[in-house]
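Below is one structure, written out as structure tokens, with a few remarks after it.
All protein chains but one are shown in place.
In order of appearance the chains are A and B, and numbering begins at 1 in each one.
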Amino acid sequence: MLRQLRTAVRTGIVTEACAPVGEVQRIGERLASEIVRLFGRSLAIRQVDAGSCNGCELEITGLTGPHYDLERFGLHFVASPRHADCLLVTGPVTRNMAEALRRTWEATPDPKLVVAVGDCGLDGGLFRGSYAVVGGVADVVPVDAVIPGCPPPPAALLAGLLEALGRLPR
Amino acid sequence: MIATLALAVVQIAIVAFGAPLLVGTLRTLKARLVGRQGPSPWQPYADVRKLLAKEVVVSTTTSWVFRATPYALVATLLTAALIVPVMTVRPPLAFAGNIILLVYLFMLGTFFLALAGLDAGSAFGGMGSSREVAVAALAEPTVVVAVFALALRAESIDLGRIVERFAGEPWLAANPAHLLAFAALFIVMLAETGRLPVDNPATHLELTMIHEAMVLEYSGRYLALVEWASAMKLFVFMTLLANLFVPWGLAEPTGPIPVLVGALALAAKLAVLTAAVALLETAVAKLRLFRVPELLAGSFALAFLSLMAIFVVR
Partner (left out) sequence: MTRLGYGVVALMGAAAVGLGGYGMTGGGAALRLPSLLPLGGLELTLDPLGGLFLALIGCAAIPASIYAFGDAAGARRGRFAYAVFVTSMCVVPVAANTMTFLIAWELMSLASYFLVLHDRQSKGSVNAAWIYAVMTHAGLACLLAGMLLLGADVGSPRFADWRAAAPTLTPTTRDAAFLLLALGFAGKAGVVPLHVWLPLAHPAAPSHVSALMSGVMIKLGVYGLLRVSLDWLGIGPSWWGAALLIAGAASSLIGVLYALVEHDLKRLLAFHSIENIGIILLGIGSAALYRVAGLDALAALGLIAALYHTVNHAMFKALLFLGAGAVVHATGTRNMEAMGGLIKRMPWTAVCFLVGSAAIAALPPLNGFVSEWLTFLALFQNMRLEAVGQNLVFTLGIASLALTGGLAMACFVKAFGITFLALPRSDAAARAHEASRPVRVAMLTLVTACVVLGVGPTLVVPTLESVASAVLGTAPEAISGDWLTVRVSGQFASVSTAAIAVVLAGSFCAPLVALRLVGASRRTRAYETWGCGRIVQTPRMEYTATAFASPFKRVFDFFYRPTKRLDIEFHPESRFFVERIEYENPTRSIFEDWLYRPALRLLHGGARAAGALQSGSANQYLAYILAALLLMLVLA
């Protein structure tokens, strides 16, 4: 325990400042409305893997670490969609995961956001047109924002999320 | 009469509104200890406010037990808040019960929460319920024996009188039996409030959940109430620990100045306890579920030793 304390004191806070600009594509009008006001200080995110290659998941995992630390903005990940405000969907929505994704979306209480991550989330990305893939996330559930990239690095993810919520000064 | 009522209101307000701050501070401290900036200590208030604006999704499998449980939980904790000495030596409901009542009030809350976990008909909820009642049942003897040890010393089982006795005669409190009892109750606090090493409050893996698994189905205002009740449980337990073992600063005559002093003293004691819990949570890993009974047996052994120490000293 003392070693823990010593390391903490010596290393200090390593969190980096968030990038001022995010590349996010907004879809639809909902983001500009009261939903942003509601989720401005606290957003619970449920990550849904709709058939991704896990590249985006690895980047998302980085968000909870000390360098990117999404908790300082009031965002945090939750285990159950009942607790969630935002579904962070990765992957090109394979046919086998389409129904599961839809049920997850139904299980989430309103008001809610859906943010699609990566080029796969946008329109199927690398796997577009495959027999096993439905298409982008927007083909299954209504999407509010997309953060493109393959995979988008954690800084882009964070900036994209914050910009989608209107928390970054433009 | 008016003074007691005013005191009750103030006491409930401190517990109810201070609890989210306690949990928020704990989270911030844990984050800073691992080099993260972490959320602000006021984050839980923002979370609750947001949850109150969300709709509630209720499973068709559940019954009225599921919908009544959040309110029942809050009811038991608000009642418990009036039995524990928070800022004054004699809490408002001191005449209504003692440590036994407190322990069984917590069990009432656990009873309903466990039923709500089973009500949804999912395997996660049932698993959480089963584990939670196992931990609660195994932690109970330790609390009773540890407080009995203290009661032997103070010659009363009433919480207010124990505090009064130790505050008035500090040399009574300076013996190894107290340290052992404190250690035993500290471990029980970690177990009952779902902290590491018994349960990880921040986990996302259902197979490692105990408390979280029971609340997976709650949303909106129900989730806000359940989370708030859980924060209040931590607050009440820490207050009990702080005021039983470090009883100085508590107001004896209940005027506004002594009560303020009592509240500030409580804040200081809670800050120290929170830092200790944060440090412990950062340093240890979660115990395998089937090792938890060993930990609780160890805490019982500590409580028993403290009792033996008191018997020997007499």
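The rule is simple: contacts are C-beta pairs under 8 Å (C-beta built on N, C-alpha and C of every residue); 3 or more make two chains touch, one makes a residue touch a chain.
Just so you know, these numbers come straight off a predicted model, no measurement behind them.
A.B. asks: Of the listed residues B:D119, B:E212 or B:E281, which contacts the missing chain in the full complex?
C.D. replies: Residue touching the absent chain, from the options given: B:D119.
A.B. asks: Looking at the whole complex, which of B:A6, B:V34 or B:L101 touches the chain that is not displayed?
C.D. replies: B:L101
A.B. asks: What residues on subunit B make contact with the chain left out of this view?
C.D. replies: Subunit B touches the missing chain through residues 52-65, 70-72, 74-76, 78-79, 82, 93, 95-98, 100-101, 103-105, 107-108, 110-111, 114-115, 118-123, 125-127, 129-131, 133-134, 136-141, 143-145, 148, 151-152, 155-158, 161, 216-217, 220-221, 224-225, 289-290, 293, 300, 304, 307, 311.
A.B. asks: Tell me which stretches of subunit A touch the chain missing from the display.
C.D. replies: 80-82, 97, 99-101, 103-104, 106-107, 109-110
The working rule: only the chains that are shown with their structure count from here on.
A.B. asks: On a C-alpha centroid basis, what's the spacing between subunit A and subunit B, in Å?
C.D. replies: 34
A.B. asks: Looking at the complex, which residues from subunit B come into contact with subunit A?
C.D. replies: 27, 31-40, 43, 46-47, 49-50, 53-57, 203-206, 209, 212, 216-220, 223, 279-280, 282-284
A.B. asks: Give the list of subunit A residues in touch with subunit B in this complex.
C.D. replies: 1, 4-5, 8, 11-15, 38-39, 41-44, 65-66, 69, 71-72, 74, 76-80, 82-83, 85, 107-111
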